[in-house]
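With one protein chain held back, the other chains of the complex are shown just where they sit.
Chain naming follows the written order as A, B, C, D and E, and within any one chain the residues start at number 1.
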Amino acid sequence: MKILAVNVNTTASMTRSIGAAARSVARDDTQIIELTPAVGADSVEGNFESYLAAVAVMDAVITYDGDFDAVILAGFGEHGKEGLMELLDVPVVDITEAAAHIAMLLGYRYSVVTTLDRAVPLIEDRLLSFGLQEHCASVRSTGLGVLELEDADRAAQAIILQARQAVEQDRAEVIVLGCGGMAGLDERLTQELGVPVVDGVTSAVVLAESLAALGASTSKSRTYAPPRPKRISGWPLSVRHSAQQ
Amino acid sequence: MKILAVNVNTTASMTRSIGAAARSVARDDTQIIELTPAVGADSVEGNFESYLAAVAVMDAVITYDGDFDAVILAGFGEHGKEGLMELLDVPVVDITEAAAHIAMLLGYRYSVVTTLDRAVPLIEDRLLSFGLQEHCASVRSTGLGVLELEDADRAAQAIILQARQAVEQDRAEVIVLGCGGMAGLDERLTQELGVPVVDGVTSAVVLAESLAALGASTSKSRTYAPPRPKRISGWPLSVRHSAQQ
Amino acid sequence: MKILAVNVNTTASMTRSIGAAARSVARDDTQIIELTPAVGADSVEGNFESYLAAVAVMDAVITYDGDFDAVILAGFGEHGKEGLMELLDVPVVDITEAAAHIAMLLGYRYSVVTTLDRAVPLIEDRLLSFGLQEHCASVRSTGLGVLELEDADRAAQAIILQARQAVEQDRAEVIVLGCGGMAGLDERLTQELGVPVVDGVTSAVVLAESLAALGASTSKSRTYAPPRPKRISGWPLSVRHSAQQ
Amino acid sequence: MKILAVNVNTTASMTRSIGAAARSVARDDTQIIELTPAVGADSVEGNFESYLAAVAVMDAVITYDGDFDAVILAGFGEHGKEGLMELLDVPVVDITEAAAHIAMLLGYRYSVVTTLDRAVPLIEDRLLSFGLQEHCASVRSTGLGVLELEDADRAAQAIILQARQAVEQDRAEVIVLGCGGMAGLDERLTQELGVPVVDGVTSAVVLAESLAALGASTSKSRTYAPPRPKRISGWPLSVRHSAQQ
Amino acid sequence: MKILAVNVNTTASMTRSIGAAARSVARDDTQIIELTPAVGADSVEGNFESYLAAVAVMDAVITYDGDFDAVILAGFGEHGKEGLMELLDVPVVDITEAAAHIAMLLGYRYSVVTTLDRAVPLIEDRLLSFGLQEHCASVRSTGLGVLELEDADRAAQAIILQARQAVEQDRAEVIVLGCGGMAGLDERLTQELGVPVVDGVTSAVVLAESLAALGASTSKSRTYAPPRPKRISGWPLSVRHSAQQ
Partner (left out) sequence: MKILAVNVNTTASMTRSIGAAARSVARDDTQIIELTPAVGADSVEGNFESYLAAVAVMDAVITYDGDFDAVILAGFGEHGKEGLMELLDVPVVDITEAAAHIAMLLGYRYSVVTTLDRAVPLIEDRLLSFGLQEHCASVRSTGLGVLELEDADRAAQAIILQARQAVEQDRAEVIVLGCGGMAGLDERLTQELGVPVVDGVTSAVVLAESLAALGASTSKSRTYAPPRPKRISGWPLSVRHSAQQ
């Protein structure tokens, strides 16, 4: 199968990390296609940027010239998944929900460790919206910005500090890495922390493959029915964007 | 004070209705400035269009050339408010939350009557996100699309049917009009139904005036702190849009 | 419009403070009428006193000899609002709910800072009953009794201490002053704390004015329908009280 | 032990029914002392009357000239229990909570069948406040006023109708009689309905006896600590009331 | 009446302690019959052992050769109560729910103090399942295993430490002893802590007596209907067990 792995920001190096993480768990016959939006912020760390990313991602996907069997949305706590589900028939798996689903299969409670303090309410709100908050022990922040995660050692240290507190104080039994930019750290951190550490990108890949194996696709009965035909101005964004440059 | 009343769709006649409703309750010294986004759908009835509207609204507001003291976001159940709150210091009042706040002051439980069935989960999800769902008895749909509401009699009839059921079966004591396009029907329906009928646009105006009277503005401490400075591609949208045409 | 601002205790100096706070935000054409109950405790700090206040307030309002367009109930976390709503057609706004509504418009989560530890469960219970608890981060107590608040500096210091902890530990983004006796401190504390500080009395005034501007009044369909005619002994209380003295 | 069984209304015949129900299950060495408030409505069917009853009951209890080991508060969904718990050291058992506790021991979900439609939100709110709402399948009303219950056959018929619907539609497994005036009907209805029917008065008696057997009394650590000493005007009510007549 | 007091583990000395605690509060005409399962662990401290205990308890009860009027299930947070309720017509009272019901009658919030850390989620989950979690402030562990509780002084010290923190930090007003093996410590701890301390075994006895006084038995309408007749292999367990030895 072909999976579109869509970054939510415009930083191409992060898209490559996401792709690499995705490939590390994908089946042999799964092809991971990386996609970077043409529009939006180079790192997404709040609601404004997240809403822009939602639209940029929808834009990137519907203007992608090729076929695919599933989409992975690689923003943690970010908006947009519901829009993409309306536009597509194939499954769309958000890394936030994916990581929470996997974490709930591995232990009684999980905590999310994310980047900045301001991302915490976004993530809490998305988990609430997905109906996955009941076994979330806490969402904790490292204080590192998205792009600061590229220093893997510094990122690992900051994550370990918060994860330890989550396990001891919040009684988490599983740790979820709360940023697409943390992809690749899960194995190392699982060993250091002694509890399962779940990464959203890899979780989303295996869940997308799972849906494919089941022959399942998004319900079109109500919430995710296709948009009704209507006049839309300025859409898609990237057509105009490339035209303009 | 000056209030920006921003439509979420690109239908100018609806913007004018919103403006008229807003003016009908505004203080004498309040100026209502209507704003229609340059980008997006002519009616917003689902997640894709709503996410696009979120960005279109942010775009319209930040490229608006003038000063203002508050923004009213005239989409019911639509996304975007959190992004605008980050971008602005002045209060942003969404008509969904506004109507719910006012309804909760008038009776023990309220029901929302909205347009299409597919809008129901969006509205429920927004109320959940705003923490205003506890006293919501139900969200009911009339089956009418947004633009069909322009036939006021037909709209009133369809709303009355659902509102009666909400009062009798769901034990609602207040009815909320769940679409910006229903603005102007509240008085008539209050009389016909015998329970308070709340419109979001007028509710948002008086709440925006309330915040102004209190000298209050959005907390900038965490969730709605200004975006960090960073490189953003293709933003604002409308600059490119108008440039392109 | 005329707003009855009713104290819940019998301390006249506190009634005057409440009146002053109310006037500080009221529209020019709004008249604030202060009312002190004839019956009850000089400060209300628990359930017994609160229940007595509920009845004393209803008594004071229905024996008030004059007309009015709305009532503000100036007890934080105290009982009684629902009874008054049955007795009156005009809006009744409780300062607890008023402050919570306003706080939710200004930030993602709010904390309440109140007087004694024993008031905390009362306030939590009222917020739960109003359906406004979902975005309440915490209710914290200063340890000061109601009448100790008259020393404004001491009160401010104690409130700041708890408010800081609410912001840092409980992730509150807005602080609500959880006692009618704290009226007047909001502006000063907003400056010192750097987050919006909301006072219930001023919030209730602007919300009462909002309801008036909307032409809205309490739903009479079920919960707040007028009491059925029946024989009531010893009511109103104050008639007997004054007769007896 | 001596149990004060306090009616919440001023109808002496109802007090006697409550007393009779209480005695029907009390241990041989338990003495039931009936108490009727001097102040308040002859039937309590809403918030105004309920708040007045709360104070009237506190008044009746603290001016009762005799000793007792527990108090049963015979109002279903009515206010006041928390105030009485502050004033007394001995246990106070409200019939609403008592019936819910017993019902939860007998089946997975219970429904309450009460009098008027307007009592439903009061009962729901009290169950919420007591933390007993999770297994409540529904609160249903018969449409009969409190005093209409004195026609036992009519009351039984109306209750059976609602109880059947609760069992079949709401999946209740236990029925709670939601009014002190329904005392005495439980045995008959249990037989007719084929599911346990729980009465609040008898439930409260056995729970009060249970607490006595355990040597347990109300926690005085925070919520129910005794009121602080202070000046209270017009209290107790009944002293003035009798003085005045 | 005759109450079967069933231990969940196979340690006979603990069964005797449970019996003694039960007798200390039982009515004169109540007979406590101790029962120890033939199968299972000598102490139950996790899910595997708890599930085994559930079956062992059902086995012990249905193979008990004698009549009885109620069963007390003396495992705190353990599984099995629902199964026993299907098999029997007489009431089954679990000490976890019993203690929570009693605690909720004595104060606004209660905390449970239990044995090992790993028991905490079990207890939380059972309270959730019973619908009794809303007023639970916290479940805290002493770190002592079930059998270590036989040293009463050490147990008391460890419990007091956690209970103090529950009262001060979690705002508990009542403490629940979260293990059948803590039976007998409630009186001593109530005195030392100054808040009511509730034991599950004694609570269950008085509640079982309460249900008997009400003539109430388990609803057989749905969840706890008798098992349908069917072929069951290897049941009852103890028949085989004794046959085998």
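Observations on the structure shown:
The definition used in the following text is that a contact is a pair of C-beta atoms (placed from the backbone, for glycine too) under 8 Å apart; a residue touches a chain by one contact, two chains touch by 3 or more.
Model, not experiment: these values are computed from the prediction.
Considering E:G19, E:G40 or E:G200, the position touching the chain not shown turns out to be E:G40 (whole complex). Considering the full assembly, A:E97 is the residue among A:D59, A:E78 or A:E97 that touches the omitted chain.
Taking the complete complex into account, residues 25, 27, 91, 93, 97, 101-102, 104-108, 130-135, 167, 171, 173-174, 187, 194-196, 198, 202-203, 206-207, 209-211, 213-224 of chain A touch the chain not shown. Listed by residue number, the positions of chain E touching the unshown chain are 10, 38-43, 45-52, 54-56, 58, 79-80, 82-87, 117-118, 120-122, 125, 128-129, 145, 222-225, 227-228, 230-235, 237-238, 240-241, 243-244.
Here is the rule we use: only the chains that are shown with their structure count from here on.
Residues of chain A found to touch two or more other chains are 120-121.
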